[in-house]
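Removed from the display is one protein chain of the complex; every other protein chain stays in position.
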């Protein structure tokens, strides 16, 4: 049983994290903070939690947080980097669900996030929390940078190919589609039901913040620079990301199905579908799995990988809990056994 | 640990029942039967179950089923009544999620369901599985008739008023709205996304099969006949029922909020919202709760009750598991602790 | 050809009005005003209008508006009442799509809208623009109060019964369901896709601003006071209102179908379905029709009327154009011939 605090719990990753932590056998939730909502019972804002979580939001209090074993940040970008050094000094470990610690190069971070980094000295130490790549490092980490939603799906889909050097690294294409919850719970016209339902569009084609994050991960896996075109799209549903990935095969003779199955055989949360499969986002709705399939259409030299996650679970809160489990030596699937809701 | 069989598992109540049973600590699932899909792995039809349920559908086999402690029927109407007598003879207990045992009067059943009843002699014995009314009888039952989805929401909403004789019984109105999963997983034009989304309609206004079931339940609670107008509607979403109930108060001075809170204070799955509340169906998506609120608009003599359930959980599979828990002495919430998915 | 101005064109009733006016053969659109968006091309905000409307938003200019034959207000409540007196003085006629002129009693208006009325002396003169009731008065009006969306559906559904005194007036029930566009295009958390889709809820059960408007209309039709319980609900779709109306029949022998057909036989935009029908909101999506059906379930004394409209068309912009047609002697269906989009 560990003592856990959540800073910022009023967004969609926040409520999903609370849903998972409320059902986690090893977690004692000490505080859920929100300056704006201090005093409001959490279950008043999120009625699904009625009867499951009796805390009220509180203003962030250093003493309370400093007494935790672990603090999650489910905040906008730029908050965790301000508060993390003091928590580390108190011996608290940190998982940031925002982007503050995802990029190792502070200059790149500042370019994409438009503000100076408050603790660039921690970027080297922070561990990028994609367990399928960094499990050992996560287990020792003081600070875990929980990956972005698109980067989780795109990297997991590309990794088997890129790690083995099987595709031409200079022209990778990631065509990704996200449900609207990826845009968060803030009031904005673009995320209104009447704007975002019954419609489909690409956005941020010139450049999206997840581009450098994905590229950094793929370059680490490839051991060289990669060229990536990343096009995100908004799809009219609440949850789910579907990444459709394209690469040019260097050796069309490779057995792609076996490659993918072997890469992920030991992974509790990655599911490679039988050959010919087409994963649906709903097959992971509410669950921490990434399901994927690999195709070589018409026997050509283009490989197509299809990978789906729930952006709020494996793409955010679920992966954060998975990282917590690894950090504290719990079974990696603890609190994450929930089966996807279908239909 | 009990041995459980599921007859008919290819519909939406079927997959939801399997999702709940796969995570239930006291259940050993022995067989999931489907004549049409015999041999197909269950998780091939329902990919959310990949990694959680390794059974394949089988043709119904009397020996296997007869060896179970409990058999659920998640079949179309008319199947359970054919197979139940033999199962009872083998000492197996039965929960029917269809309508075969819901009406006590075989003549009424035959009028509404359009076929003769195969075992009318069991109608008297069968227990109507609404735990909030019949918990004790359920615990002893050999055959439990799991209530319909609309009847669950409508009865739970009206019960505090009807049991106490607080509203005029001759003119109750139940205006109910259901998600499309209530229509089942069969291929039909009316349930296509392109027919049922971005639209709203009433249906079966002249008469719906749940009308006699609701009336029977309310009359039992009232101890007299009741007049009920029941208008079901189809709403463009997957899961959820919202019942809006209207009654004429006989004594406008009654404290409705206290009445409702007192009626359900000990119920693990009924949640009365604070005064002035408006329950949302999404607050119970995937969960076994019924949340409700009671209003007296403009201080008039019309009481309005708002009650929401997930039609596949408290309105079907979850309530069936709740009944199982009661029948076998498990904690009533076992396997039903899942928190609703929001958003 | 008349000169038309639109004040406030950045909301959903605004864009719908512009869609209809852009295709109207008798309208020359002179100005679309918005302080906040002055300078923005209208078609940049609403890309469906690209190639159909070449105006940019402008700040409201008295000279330009004063030179129009007609000005529509598609503004928040409280704007039209400020600007209308000056327009009338310039000989401009006004149609207000907001609520400023809907209630005849300024005290009631102030109670429900929470501000003093700027020109109570006009409330008597203003004509409530429900053509099926007030066609002659509309044709002469200087100021037309375009009805609210719920009030249009509810009144049209009740009118044949109330005008003839066929139902008990003291206990009418209107259970109404609206798509989310009824909440407007302003950024608010409650209207986000992730909040409002895959869910259903009632709201404002204690009291909604459309209650006094509906009651006023029904009382005028009944020639006496009426008691009305009005419960609005939010349904997860963009457009459409479905009103389910309940009344107690005084004479169960009346031929309801003939009554309704006779009442609306000459109305170009009211369509009474054949007996037994269930209108769907999608059958009027984008069209100015109200379709309805009348039922007497189980032969009881409760009459059920089902009425559907597109809240943005017959419930707002389309009805406003219909009123314009009547005011200026155009064919009543001019510019409103568009067929509903199905699917």
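The letters A, B and C name the chains in turn, as written, and every chain counts its residues from 1.
Basically, contacts are C-beta pairs under 8 Å (C-beta built on N, C-alpha and C of every residue); 3 or more make two chains touch, one makes a residue touch a chain.
If you're wondering where the values come from, they're calculated on a predicted model, not measured in any experiment.
Asks: Any idea which chains on screen the missing one touches?
Replies: In the entire complex, chains touched by the missing one are A, B, C.
Asks: From the list A:17, A:238 or A:290, pick the residue that touches the absent chain.
Replies: Per the contact definition at the top, the residue touching the missing chain is A:238.
Asks: Looking at A:62, A:207 or A:331, which makes contact with the chain not pictured?
Replies: With A:62, A:207 or A:331 as choices, the missing chain is touched by A:207.
Asks: Decide which residue listed in C:279, C:297 or C:315 touches the omitted chain of the complex.
Replies: C:279
Asks: For the chain that's not shown, point to the residue among B:198, B:213 or B:280 touching it.
Replies: B:198
Asks: From the listed residues C:63, C:89 or C:339, report the one that touches the chain absent from this view.
Replies: C:339
Asks: Out of A:165, A:268 or A:343, point to the residue that touches the absent chain in the complete complex.
Replies: Answering carefully, the residue with contact to the hidden chain is A:343.
Asks: Can you list where chain C touches the absent chain?
Replies: Here the touching residues of chain C are 12, 15, 19, 22-23, 46-52, 181, 185, 198, 238-239, 271, 273, 279-280, 282-287, 289, 291, 337-343.
Asks: Please output the residues of chain B touching the missing chain, sorted low to high.
Replies: 12, 180-181, 185-189, 191-198, 236-238
Asks: In the full complex, which residues of chain A touch the absent chain?
Replies: Output for chain A: 171, 173, 175, 177, 179, 194-195, 197-203, 205-207, 211, 227, 229-231, 233, 235-240, 242, 244, 246, 248, 276, 278-282, 285, 295, 297-298, 300, 302, 304, 306, 308, 343.
By our rule, only the chains that are shown with their structure count from here on.
Asks: I want to confirm something about chain A and chain B. Since they are copies of the same sequence, is their interface symmetric in residue numbering (over half shared, so same) or not (under half, so different)?
Replies: same
Asks: So, comparing each chain's Cα centre against the centre of all protein Cα atoms, which one is closest?
Replies: Ranked by how close its C-alpha centre lies to the overall one, first comes B.
Asks: Using the average of all C-alpha atoms in each chain as its centre, how far is it in Å between chain B and chain C?
Replies: Chain B and chain C have C-alpha centres separated by 39 Å.
Asks: For chain A and chain B, let me know how many angstrom lie between their CA-based centres, rounded off.
Replies: For chain A versus chain B, the centre distance works out to 36 Å.
Asks: Give the residues of chain A touching no fewer than two other chains, as numbers and ranges.
Replies: 12, 181, 185, 198, 238 - these are the residues of chain A that touch more than one other chain.
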